[in-house]
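Of the protein chains in this complex, one is absent; all others appear in place.
Moving on to chain A:
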Amino acid sequence: MADYETVKHLHQTLPAFAPAVPVSLLPSLASILLITTFGLAFYFTTLSKDTFPAREIGVALTASALGGLGVVALFCTVGVYV
């Protein structure tokens, strides 16, 4: 169990926090990801109905993943730091 002074010293000497994605990139990343998600969703609606829907599931999965990251980046861009 560290005490207050130890934690204070650790805080001063350890390296500073660095985000996974630089904050300045987040707006452009948000627009790219969301436009791609829209495009993939559009493509999803044009796909034929196969018995084994490999293509549909694949497109849905990529579009969802990109959409998830895009929405989080969008929230951070507008100032709601989630």
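Basically, a residue touches a chain if its C-beta (ideal position, glycine included) is under 8 Å from a C-beta of that chain, and two chains touch if they have at least 3 such contacts; residues count from 1.
Throughout what follows, contacts and distances are computed from a predicted model.
One chain of this complex is missing from the view, so tell me which of "Tetratricopeptide repeat protein 8", "Glucose-induced degradation protein 4 homolog", "Histidine-containing phosphotransfer protein" or "Oligosaccharyl transferase alpha subunit" is its UniProt name.
Its record in UniProt gives the absent chain the protein name "Oligosaccharyl transferase alpha subunit".
Against the chain that's been left off, what residues of chain A make contact? List them.
Here the touching residues of chain A are 2-4, 7-8, 10-21, 23, 26, 37, 41, 44-45, 49, 53, 56, 60-61, 63-65, 67-69, 71-73, 75-76, 79-82.
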